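As you look at this complex, bear in mind that one protein chain is not there, while each of the others sits in place.
And now, chain A:
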Amino acid sequence: MDSMTLLETHDLTRHFDGIRAVDGVDLSLRQGEIHALIGPNGAGKTTLVSLLSGRIRAQSGRILFQGRDITAMPAHRRVRLGIAYTFQITQIYRALTVFDNVALAVQWQRPANAAAMVMEALERVGLQAERDAIAGTLSYGHQRLLELAMGLALNPRLLILDEPTQGLAESEIARFDAIVRSVVPQATVLLIEHNMDVVMRLAQRITVLDLGRVLATGTPEEIRANRAVQAAYLGE
């Protein structure tokens, strides 16, 4: 593992009742890149990032984060180590205020000025005016942004975004692009995304997953030109 690598997996595997959701995946994320994970529905994308974030356990294989083996580490400790995960289906505290939602992401970091850190995260996603609103009353798009703000407030080394633009309007996606770009190069982004325009705009590298296996990894140009990918996914 060279010093530019933030996270890598070796032969990572997880089967569900004989379905090979993730089947021997070798993945490598470089420090400070936006790396997109694409593939058809059921390719194993969410399972793979769930293995990385620790939401589910690997059956075999290894996960190294900053050179350290975290394969058996529980999810909440991986978060504190710097792996943040934002959910595909929005997971916020609907009964709490917007401010309190983000404050929970900040609390364990014990910063000198927690309130300022919360407001900074809210400003990055443009929700500072909604700070006292009850999270459950926000529009869908704003709830997605709140979820993103919680991920940013964790101050992660690796931010995993699971279909963040799903259900967002075009104008909201433009804002989202800017936010994701602002995360790198200090941190790394792993982006699961179906919207190909977003992927091609943002990603420096793309990994294509199909049937639980890595079909190809490369720059957007290389992926576009890859015949196997075209056949399996892009449908061109």
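In this section, a residue touches a chain if its C-beta (ideal position, glycine included) is under 8 Å from a C-beta of that chain, and two chains touch if they have at least 3 such contacts; residues count from 1.
By definition in this document, contacts and distances are computed from a predicted model.
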{"item": "Choices \"Transketolase family protein\", \"Amino acid/amide ABC transporter membrane protein 2 (HAAT family)\", \"Sulfate transport system permease protein CysT\" or \"NADH-quinone oxidoreductase subunit H\" - which one is the UniProt name of the chain not shown", "value": "\"Amino acid/amide ABC transporter membrane protein 2 (HAAT family)\""}
{"item": "Contacting the left-out chain in the complete assembly, out of A:Met4, A:Ala95 or A:Ala228", "value": "A:Ala95"}
{"item": "Residues belonging to chain A that touch the chain removed from view", "value": "53, 55, 74-77, 79-80, 84-85, 87, 91-96, 100, 103-105, 107-108, 150, 154"}
